[in-house]
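Have a look at this one.
Note that this is a trimmed complex: some chains were dropped, and none of the rest were shifted.
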Amino acid sequence: MKEELLFGAAYYPEYMPYDRIDTDFAMMKKAGMNVIRVAESTWSTLEPSDGTFDFHYIDLILEKAAAYDLQVIVGTPTYAIPSWMEKEHPEVMVTTAQGRQTYGRRQIMDITDPVFLKYAERVIRTLISHVAEHPCVIGYQIDNETKYYENSSPELHRRFTEHMKQKFGTTDALNRAYGLAYWSNSISDWKDFPDPDGTINAGIAGEYDRFRRHLVTQYLQWQADIVSGYRRPDQFITQNFDFEWKGYSYGVQTDVNHQEASAAVTLAGCDIYHPSQDELTGAEIAFGGDSTRSLKMAPYVTLETEAQAFKEWTPYPGQLRLQAYSHLASGAKGLMYWNWHSIHNSFETYWKGVLSHDLEENPVYHEAEKIGAEWKKIGQERLQITKQNRIALVTDNHSLTALKWFGIDQKTTYNDVVRTVYDSLYELNLECDIVDVNALQTDRYDMILTPALYSATEKTISQLKQFVEKGGVLVSTLRSFVSDDHFSVYADRAPHGLTDVFGMYYQEIAAPGKTMIDGAKAQFMLELLNPAADTVFVSYEHKYWGSYAGITQHAFGSGTAFYIGTYLDKAAMKPVLKKAAQKMRTLPEQYTNPVMKDAQEKFGFPLILRSGVNAEGNKLHYVMNYSEEDMAVRMPYAHVKDLVTGTEYQQGDELKLKDWDVCVLQEL
Amino acid sequence: MKEELLFGAAYYPEYMPYDRIDTDFAMMKKAGMNVIRVAESTWSTLEPSDGTFDFHYIDLILEKAAAYDLQVIVGTPTYAIPSWMEKEHPEVMVTTAQGRQTYGRRQIMDITDPVFLKYAERVIRTLISHVAEHPCVIGYQIDNETKYYENSSPELHRRFTEHMKQKFGTTDALNRAYGLAYWSNSISDWKDFPDPDGTINAGIAGEYDRFRRHLVTQYLQWQADIVSGYRRPDQFITQNFDFEWKGYSYGVQTDVNHQEASAAVTLAGCDIYHPSQDELTGAEIAFGGDSTRSLKMAPYVTLETEAQAFKEWTPYPGQLRLQAYSHLASGAKGLMYWNWHSIHNSFETYWKGVLSHDLEENPVYHEAEKIGAEWKKIGQERLQITKQNRIALVTDNHSLTALKWFGIDQKTTYNDVVRTVYDSLYELNLECDIVDVNALQTDRYDMILTPALYSATEKTISQLKQFVEKGGVLVSTLRSFVSDDHFSVYADRAPHGLTDVFGMYYQEIAAPGKTMIDGAKAQFMLELLNPAADTVFVSYEHKYWGSYAGITQHAFGSGTAFYIGTYLDKAAMKPVLKKAAQKMRTLPEQYTNPVMKDAQEKFGFPLILRSGVNAEGNKLHYVMNYSEEDMAVRMPYAHVKDLVTGTEYQQGDELKLKDWDVCVLQEL
């Protein structure tokens, strides 16, 4: 891999209406692109019939890539299977609770099925051994957006029963752990272990989901092991992790434990699709970036993001460029569009690439040219940053599952809480890592936030307690620390094990009705907090619930713990987080920098600042205007240079940003 | 059974996170509770494997109940089956039109399956024989919230065909009764009788539903017969009847004919769950109570109601006590919460009991203590009442089914009409019985209301005609008397057989658009009524429908008949019902009592009055403030004593009620 920021697109000559690889590669080069991702999802072209391989597209790509000096990421093609496999071996199709799935879509096979695995292994070995030595190949993507595809086959039931037997030993232990006596679900013999598809036991369903997420981890490791047999030391292995999808990349992935699964790769990768046009805020780019960077606490790559895609996402002038820099601002080592061209056939013809269906230059292509030129001019060593954040936002897909069963409100999910907390930090320019609860190293941080950490083990609870005791700031929201690892609600005062830390307890919950708190609406649920004598608190505003607190702040040991007992929107959440940040051992820059302090309302969304240290060891600040209005602020930094324009600024100078503009300031 | 009001909760030591039965029973006693309901739904604990019984929980409960002087209602455990049964005999799972159901939930077995019945009989016999002689056991609950669980197995199809053959004899009679020629559904041989799952014949679907409701009746009788073989004469048999569920107990139960099914029990029981907090009106407690009391025209027991339950139902201070008295005001002999503790596991961890998950005292517990103390002080002989209502609201779950097929509007159901009429009576403090159409004894009443009695037999029609002729007041709404028992629309002028009684007929229906009537919106449907010359009527207000009446009043014989040809909300319905009540032979108190007459707007919701006669023969008035405002009215009764405070009042004295307060006035 060259020491360049990666800039490119997925490329499928297989999908093209006519042969134009030279044209396409020339256009890419003209736009400053330097990398393509290939082969992913093209199994039926690579192996048109069982055991017959046809690599002419791959060979053509590599030959031309060399000619045009493009780097290539080769994907294993396993995320969509050829029809011949389904016809010969229908059992490769995934069986869900709704039965065996019909062939057609991608991501619809049983990733644990031996026949599928046999075929997958053969195509991977054949393909990777074929390409590994080619100098253009810089790395591999194993599979794509892998999940377990709601697999719930009889064989999986059997394996899950075995898993539970290993985990609990006796049926009595199982019955106790999950309270199976309820509704007559207890068993006295493992052969009677109920089919998880019908279970009404959230804990067992949660364990089943976790067990199935682990299948993804195992499958990716299995692919990585195969690929590792061929790859050169300079080639990376990555996966395209994706996020919960709400029409765009929204929050923590339900079906994959990214932290666990990322052990299989050498370079973390992800796709990030986000609202655009009037809805572009950069929050998804930041969330996805912070999540993926935190997997290995190292630079990552955005393997897919939109060029145009849906009609809602065709970028306004300036937005494509702003987006590109936003990925770098999160610590990416580059980005790739999905995909180069718009699809002419099949399912996703509505999804437009860098090129529209006419395959000519267009406004989006022209803006990509600008990005490519700037990046080439400035260089990776200046633009790629690393971070040492002192704030951690803790996530947990086990708690996510719990909230599916025991939601805050009908339409309010775990990720809604996570995103409200995250987005509030983002809008305050408080940068954080996003850390899986099981990978949390509390000593890296001054402030830890636990949005809706419903299921928390004694270990986590004691870890957080010690963190505060030693001087940390803990911010927890409603529905944190409710249950143990089996979704059994703790049978003592809530929040379990932390009532002394937070200086409050609660016994009851209520619907908010018209309840207000600090002038804002208390939404979806109230935990009725009883503060201790030494606790600072904000009460609910309500005829009957007014005797309870809704937000508490409590000194414990050398630290401070904040608890938010209801759902707040960003506007109401931000003042609480601001207050919490001011308790951090090392104050964030916005509380110390004289310019920022004086004009606080200006240094926050839509003006986004994200910082890090580049390879040259310089401190870098990405300053971004996420609005359609032009913007002017006083320069907060002592002495900086805009790497794009070359302009230098002293503290207090006026910094102007056009609509959707970005500047990259290097401290001098 | 002691002569005490029942006050207690369902209790499941099987579900408890640790052994604390002494603590729990001591807390119950402290709160004045005197009864627990046990064993219902704990089959897998009672019989952990096929034929192996383990009664240690039962024995412990009974031993401790004796020690703490608690009464016990033992439930047969059949409403949830153990996993081993499903593993050994998958056929015990109910087969619906969607196929055989997956094990997991409760209420998911085939209650007609011989294997299931064999197992059920064994566990019932074993359990009941084991406990029957224990002095604490005051009664039995057979099964719980029983339904037919959408059973539609091939075997049931066969039995239904047999049923139809018995009912009609010839296929010609069948074809004629249901008009099967339509869309080519007629048959000439019983072997061709179509599968009811696919039927488009509402009449056959209606008969199938009735046939299946009858399965519930038979099943409960079968359980009652078994239990009767063991029970002592002083022990009762009850069932926990529940109502149509709309997130709370809403209206007439679809899947059970309570009247028919209640033959199996010696004491009518039900569960009543209702909105709370700002939505608490008492209407559901009154509706459920009036329904259940009317089954045997005798006191009943509320076997389940909420202590806290959902976040939306956590009671405001005062509400739990107001609710408790409201059950007594309907004629209950007590109430039990579901359940004692909050559930820590499985499905309903969101459902909070008297105790929250921390199992400590809390505000709800403290309010329960207050209830317990007051009830103990005043005593059952003073608080439990019987009623002789002169108004009957007629319900019919066959018409309910008909309205599912031929709705008034997409979202407007049979129960919406029933509840609008009932709730209007309730808010006017006009107390009524709620009587199944097949159990209606017209001579008990001065006024009869038939909301949406779509399917009415000739017998019912002639019964109602005679009732009016002899001086009764009949109030019927739209969609009454439309069809016969087979949902065949009567082929003469509507309303069939009663055009002379109502003094009108109609041929056409219409959508209301912007139609008003008497200043209110005419909603969902208009029946275009043609009044006779001697009929008093209110016309629709509409350019084209204005030539038709929407509400008619007609003298017939010695009585009066009112017809409401459109859907009115409560505000519009109440004036009509008020007018009708003034035609009753014996005027209700609000039209004769001088204080009430002078301040009519004060004696109605949210001020609710419900009355009866207690065991001492005294007239008792429950006066309830269903609002968050304090209230003051002049005392309407000549001379009464508040049984709670001991205060005496003369007519005209000021009576004050705090928000959500109640007082119990005994006439002196």
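First chain written, first letter: the chains are A and B, and each begins at residue 1.
In this section, a residue touches a chain if its C-beta (ideal position, glycine included) is under 8 Å from a C-beta of that chain, and two chains touch if they have at least 3 such contacts.
Everything numeric in this text was worked out from a predicted model, so none of it was measured.
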item: Total copies in the full complex, given that 2 are placed here; value: 3
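Criterion: only the chains that are shown with their structure count from here on.
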item: Chain B partner contacts - residues on chain A that touch it in the complex; value: 97, 178-189, 191-195, 197-203, 405-406, 483, 486-494, 505, 507-511, 513-514, 525-526, 528, 543-544
item: Chain A partner contacts - residues on chain B that touch it in the complex; value: 12, 14-15, 17-18, 41-45, 48-49, 52, 77, 80-84, 86-87, 101-106, 277-278, 308, 310-312, 314, 316-317, 342-350, 352, 356-360, 362-364, 628
